[in-house]
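First the structure, which I've put down as structure tokens, then a few questions once you've had a look.
The complex appears here without one of its protein chains, the remainder shown in place.
For reference, chains read A and B in written order, and residue numbers begin at 1 within each chain.
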Amino acid sequence: MQTEILIAGFGGQGVLFAGQVLAYAAMDSGYEVTWFPSYGPEMRGGTANCTVIIADEEIGSPLVAHPQVLMALNAPSLDKFEPQVVPGGLIVANASLLNREVERDDVRAIILKANHIAEDLGDRRMANMVMLGALLTQLPVLTLEQVKTALKEHLPERKQYLLEANYRALDAGAAQAAELIV
Amino acid sequence: MTVAAPTKPKNLKLVYQRPESLVDSATHYCPGCTHGIAHRLVAEVLDEMGLREKTIGIAPVGCAVLAYEYFTFDGVEAAHGRAPAMATGIKRVLPDRVVFTYQGDGDLASIGMAEIMHAAARGERITVIFINNAIYGMTGGQMAPTTLPHQVTTSSPRGRDVATQGYPIRMAEILANLDGAAYIVRRSLHDATNIRKAKKAIRLAFEAQVRDLGFSMVELLSTCPTNWGMSPVEAMEWVRDNMVPTYPLGDYKVAPELQKLRV
Partner (left out) sequence: MTRELMKGNVAMAEAAIRAGLDAYFGYPITPQSELLEWMSKRMPEEGRVFLQAESEVAAINMVYGAACTGARVMTSTSGPGISLMAEGISYIAGTEVPAVIVDVVRGGPGLGNIAPSQGDYRQVAHGAGHGDFFPIVLAPSSVQEAVDLITEAFDLAEKYRTVVFIVADGSIGQMMEPVSLPEPRAIQREAPDWAVTGAEGRPRRTLTSLYLQPEEEEEVNLRLVRRWREAEANEIRYREYYLDDAEYVVMGFGTAGRVALSAVRAARAQGIRVGLFRPVSLRPFPYQAVRELAEKAKAFLVVEMNGGQMLDDVKAAAQGQVPIRFYGRMGGVVPFPDEVLDEIHALVSEPPTLDEDPRARWLDNMQRRMS
């Protein structure tokens, strides 16, 4: 059993952090996990992505050609990675930064206005958590509760004050997902 | 290396003997070469300061490549120019030991320029004995970074042409500009008076180290009669007449704590 998730967006959107949250939750739940970042010479503003693989045995390749899940936080990420998602896979995309729908009809998709939802909650930076909440409704390997516990366990002391905001964003994303899944 | 102490005849005062830090053997240095003097001065100073058993010396690549053979304290042999980096590694893990490098002009001012500059800039608590004889000795008399303008060497056969081969580098002046340096001076070994001054400078350089004041270097104008093609006496005169004008003797940086010190 192996679950492969590709998370992509602009640098600064919390792409790498969203992946780490999943990785922490997977580790705490007893799974093997790898978190593999794209790393480049640019420090800010470029594109960023990471691959998270969760498995119940020693993980082979840290990268996959065809991930089961794509979480795309912006348009270029959807353009680039939509064709790569495995048939029957899942795409969670951020409608706030898209000018189109998901074109594939052989995958499930959740398109939600993550930035708007996060802004309504009072913190635009939480768009990644909104997306993650939506994704978790369709990810059999981890529950929303496991991810919340992982956040609590691993969010550094100086960021713990953001815990509740993260929870709210996750919950909001999850709530929206139920209505939006196609 | 243990050597029986010389027996002292009655009513005579012992005024001169081999320092304990120096091995009782002949060196491989050429007749008239000042390496022997420099070695002896270092040995005398370390004896007088009681530091022999705490000292680790670092030999360079150059004529002094075997310098560690001539001292009775611990020693290592560095790659060409890298002695200050090696000294840094040693001093950082053994901060209570006395660490010094002994380097020639090719080693220190050419291939090892980065290492000496940064060791000084970091204020490494090491002492550097810099032998400047304006030539590459061991490899056969090629041009050094400190070779004088118009000086003939085996790689500047028509004399150093500054237009194409550049100018001599004055290391003491350069290093004195770095904040990490506590004691930077230039002395010469061409006569007895200057040798006495050189010894005092070496003492102060080691004082800078044990007093934790920063980086210290004594540049010593030295001879290479073999590669200069001179007799030992001519070589001493050549230092006085040609090197000293290019490389003025003097104190380029002396930490205030050292200025008050009487040694």
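Definition applied: contacts are C-beta pairs under 8 Å (C-beta built on N, C-alpha and C of every residue); 3 or more make two chains touch, one makes a residue touch a chain.
Note that this is a predicted model, so its numbers are computed, not measured.
Taking the complete complex into account, B:Ala85 is the one of B:Ala85, B:Ala144, B:Ile169 or B:Leu204 that touches the chain left out. Where chain B meets the missing chain, the touching residues are 1, 52-56, 58-59, 65-66, 68-69, 71-79, 82, 85-90, 92-94, 97-98, 114-115, 117-118. Residues of chain A in touch with the missing chain: 20, 23-24, 27, 32-37, 39-41, 58-66, 154.
FYI, only the chains that are shown with their structure count from here on.
Measuring from the averaged C-alpha position of chain A to that of chain B gives a distance of 64 Å.
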